[in-house]
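This report concerns only the one structure given below.
A single protein chain has been removed from this complex, and every other one stays in its place.
And then subunit A:
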Amino acid sequence: MAGVAGGNDFQWCFSQVKGAIDEDVAEADIISTVEFNHSGELLATGDKGGRVVIFQHEQECKNRPNLRGEYNVYSTFQSHEPEFDYLKSLEIEEKINKIRWLPQQNSAHFLLSTNDKTIKLWKIGERDKRAEGYNLKDEDGRLRDPFRITSLRVPVLMPMDLMVEASPRRVFANAHTYHINSISVNSDHQTYLSADDLRINLWHLEITDRSFNIKPANMEELTEVITAAECHPNQCNVFVYSSSKGTIRLCDMRTAALCDSHTKFFEEPEDPSSRSFFSEIISSISDVKFSHSGRYMMTRDYLSVKVWDLNMENRPVETYQVHEYLRSKLCSLYENDCIFDKFECCWNGSDSAIMTGSYNNFFRMFDRNTRKDITLEASRESSKPRATLKPRKVSTGGKRKKDEISVDSLDFNKKILHTAWHPKENVIAVAATNNLYIFQDKIN
């Protein structure tokens, strides 16, 4: 599937919205991460209350072949609880920072979820059969009196209502002094990395009490922190990490046991004409994602998205402005803390389009081939079933056209930080505060 976005032959329409409609949003309900699994069948969300909700794609209805199946709740569980570090007198938030799925190897599904300090491996399994006819206990579980047992029988598996169970299989704790910002599963399916501000740890999925520091924290000389890290999708020895200075380092684990020197260093020279008090903040990279092919990577800083070719380190091959009209408002955005928002970005399945969020519940898509871009809004008003989303526009000049919205009327509390694109189809999940919107392309 081409996955073209924004073109004339392609339209996004509303599919579903999950979450409360209430105006009063509870802090714990705010979605903090969204991730499709490798097949796209499952969609996981994590929230600030430490809960994980997994949606499953239902099979398409036979009587309505035009409609793709919907995503319905598959499993909900409490992944992390608030903790208290007694030594440092610090509270550890239960907010789920990232969820990453492991490639499926058997009938169960596995995912990694992390808060600021602890990573957990969860197994989500189905149970639809139950053994009945035990010898030593009754159907309701009570032990039978052994003297009453006169014959032996073999328990039989009987069907039961489908039950989805989530159980923690591993807990990887006490390896990060600072707040974990990324986890990434390696292509070898055996290791994964976790990154905090100053250190990247390489873990083996089976071993919970040991990890390898890839980037030693050399505090005295660091003037920047690690903001995101990701494993290469194909080469299990390669990973990248981005910094608060707007640079990306690519490391090869084959070169040394400690990857404190990089193999490649990606940095775009700063444009001196756009220097301001906030230049450093807006150049800090909030997300880095490899393309599915592994040839490119994408970085998101405050105002733009950049696509880099791994073979060219001195500048990105493509730069897309997400909301350049905010450049003149940086001071106000600094005051209300919006300038510190960490937007994520994502590729579509074929790497031909990229998507990222903005304010006022807007999100943007860029088609890399046609160079077209589109701004869409995730709102309840445009949430009628299969309603086509209308492109939105922010007016930057003096004259505001009809249907345009002026920069000053943007609602900066409604921000879309987390988006996900189905790995194979044109289905996207957009997290708007406490609501999860699912959009899909119109099947003609």
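Keep in mind that, in the parts below, a contact is a pair of C-beta atoms (placed from the backbone, for glycine too) under 8 Å apart; a residue touches a chain by one contact, two chains touch by 3 or more; residues count from 1.
Here, contacts and distances are computed from a predicted model.
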According to its UniProt record, the missing chain among "Metaxin-2", "Electron transfer flavoprotein subunit beta", "Immediate early response 5" or "Vacuolar protein sorting-associated protein 26C" is "Immediate early response 5"
Answer key for A:F77, A:Y134, A:F278 or A:Y325 versus the chain not shown reads A:F278
Missing-chain contact among A:L90, A:V171, A:A256 or A:M312 belongs to A:L90
Where A:Q78, A:N135, A:T177 or A:T396 are the choices, the one touching the absent chain is A:T177
Subunit A residues touching the chain left out here are 85, 88-93, 95, 116, 177-179, 181, 197-198, 219-225, 227, 244, 277-281, 284, 331, 334-335, 337, 340
